[in-house]
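One chain of protein is taken out of this complex; the other chains stay put.
Labels run A and B following the written order; every chain starts at residue 1.
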Amino acid sequence: MSEILRLEKVSKAFGGIRAVSNVSFGLQEGQIVALIGPNGAGKTTLVNLITGVHPVTEGKIFFGGEEVTRQRAFQAARRGLARTFQIVQPFPEMSVMENVAAGALFGGGLGSRREAEAEARRELAFVGLDRLAESPAASLTLPNRKRLELAKSLAMKPKVLLLDEVNAGLNTAEIDGALTLIRKIADRGITILIIEHLMKVVLSISERILVLHHGELIAEGEPRAVLDDERVVEAYLGAKFAARIKKEGLHA
Amino acid sequence: MDISQILANGIVLGALYACIAVGFSLVWGVLNVINMLHGSFIILGGYLTYFAWFYLGVHPVIALAPVALLLYLLGFLVQYVFINKVVTAPVLTTLTLTFGLDMILYNLMTVYFTATPRRVTLDIGSVDIAGVVMPGDRLIGMGLALLLTALLYLVMRGSSIGRAIVAVRMDRQAAALMGIRVNRIYAITFGIGALMAGAAGAVFAMVFPVTTNLTGSFLGKAFVICVIGGLGSVPGALVGGITLGIVESFAGYLLGPQHAITIGFLLMLILLVVRPTGLVGVKGYE
Partner (left out) sequence: MMAGSRTGKVGYGVLAVWLLLLAAAPLLGDNYTVRIAITIAMFTAMALSWNFIGGFTGYPSFSTAAFFGIGCYVGAIAQRSGVPMVLAWVLATVFVSLFAAALGCIILRLKGHYFAIGSIAIVELTRLVVSSWGSLTGGGDGLNVPLLRGTPGEVGSMVLYIMLGIVLAAFVTTILVERARLGFGLRCIHQNEEAADMVGVDTTRYKIAAYTLSALFCGAVGAVYASWVGYIDPTDSFSILLTIKVPVMVLLGGPGTALGPILGAGAFVLLEEFFWANFLQWNRAILGGIIVFLIFFLPGGLLKIDYRRLLRRQSQARGEGKAVL
């Protein structure tokens, strides 16, 4: 397994505020890694930096061995860095199919509309939205919109998929469905970085956890070790919750 | 002409400009609508003031209040009947709508009032302060303009209506949840914008000739001032207005009067690209 994504001392300042401070880590190909931390810790900013939405203030980012620090958003997309948005961002008046085809055509680099549409149908089937292929994207329910986001990202042929709170607003059953889907995506060999607040989700699928607090990476490693870490407990989990998780056991 | 004269000319002009722009800035900042009728409102105010003076013998300073009130009613109506329906529509729609409405108002004015330049002539003479000469009517004009602007500032900060307008500007939905009738606030804001335009026109008519041919250039100046000074704030309109006044005064002296306007537009374009929020910035209503 090779390292597919690496950040070296990445910082981002907005005016006087340091949103991300001196973050360094690496993602191994095929891993599922969770990024957790309290609100405002800088998780979404970090994803924005990786995908070229904001320029970094300091530091370097490497993707597949290539330095991509200064890349722009569409370049990241074409290289194979896809992400979903916390607040879903479809093309509202286009059909579900066209939405995904856009991903295949531009990010995925397919040659023709026809190929893009074929690819779109495949991904829609994968996420279970093929019945709704012709519906306008704006008419979808929230869980389906999330699936659409996933299908669109998958159509871009990503090597790394960054999921930003993909479970926000979903009920328990829907979350289970999402988890299954995420595992299926990982099975395809795609590296996943998932920002999550739900510890149940984090523990059930991630092999590694990164913890962000006030823009700094305060802990990283295997779930067991991270959850035991004093700083993580103090900053994010809280003593009672941490104890309960340990008691109820960790999922493999 | 020495620098202090040019500067003084610029500041006096700038005060008038600020008054012209503040209503426009308010409407744009709060309703997110570019009011293409603004120039015509100004001219209408100027014409009405002139007619009051010429036909009724009413001194413009006294005519100011009723003229402003009339314009307020006009603005309120226009907003309530027409513009309210498209407040959430894209830019192209609202801009085109106000442009169409302006075409109607403009036509009405040119047909019924004609385009003859009108000016209220108050023979007050000039004032000389330390070598800087300023005609008396201009000084009065500047004074009135600043007074009106200050009044608006106080109303925005101090009255409940003012605070309601600020609330709607910051967050329309939250304001509605707090019981503010947003549509009524929109109409009131637009009315205030028209009121300020009418008052500015009245003041202007005391100093310069007004004619329907000027509607476009007033509108253009309002744009420039909003971009220079920033949207939705009285200090912004003041900063923008005075800046434009000074820039035009110097540019006019150095390059000739027609280039004065060019420089204004160039400045606006540069600022649009470099710092679109303007020198004062969009921070909420100040």
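A few notes on this one:
What we mean here is this: a residue touches a chain if its C-beta (ideal position, glycine included) is under 8 Å from a C-beta of that chain, and two chains touch if they have at least 3 such contacts.
Please read all numbers here as calculations on a predicted model, not as lab measurements.
Residue-wise, the contact with the chain that is not shown comes from A:Met156, picked out of A:Met156, A:Ile185, A:Leu210 or A:Ala235. Residue-wise, the contact with the chain that is not shown comes from A:Ser95, picked out of A:Gln28, A:Thr69 or A:Ser95. What chain B contributes to its contact with the hidden chain is residues 28, 32, 34, 82, 85-86, 90-93, 95-97, 99-104, 106-108, 111, 216, 220, 223, 227, 258-259, 261-262, 265-266, 268-269, 272-273, 276. Although one chain is not drawn, its touching partners on chain A can still be listed: residues 51, 53, 72-74, 77-78, 82-83, 85, 89-95, 98, 102-103, 105-109, 113, 134, 136, 152, 156.
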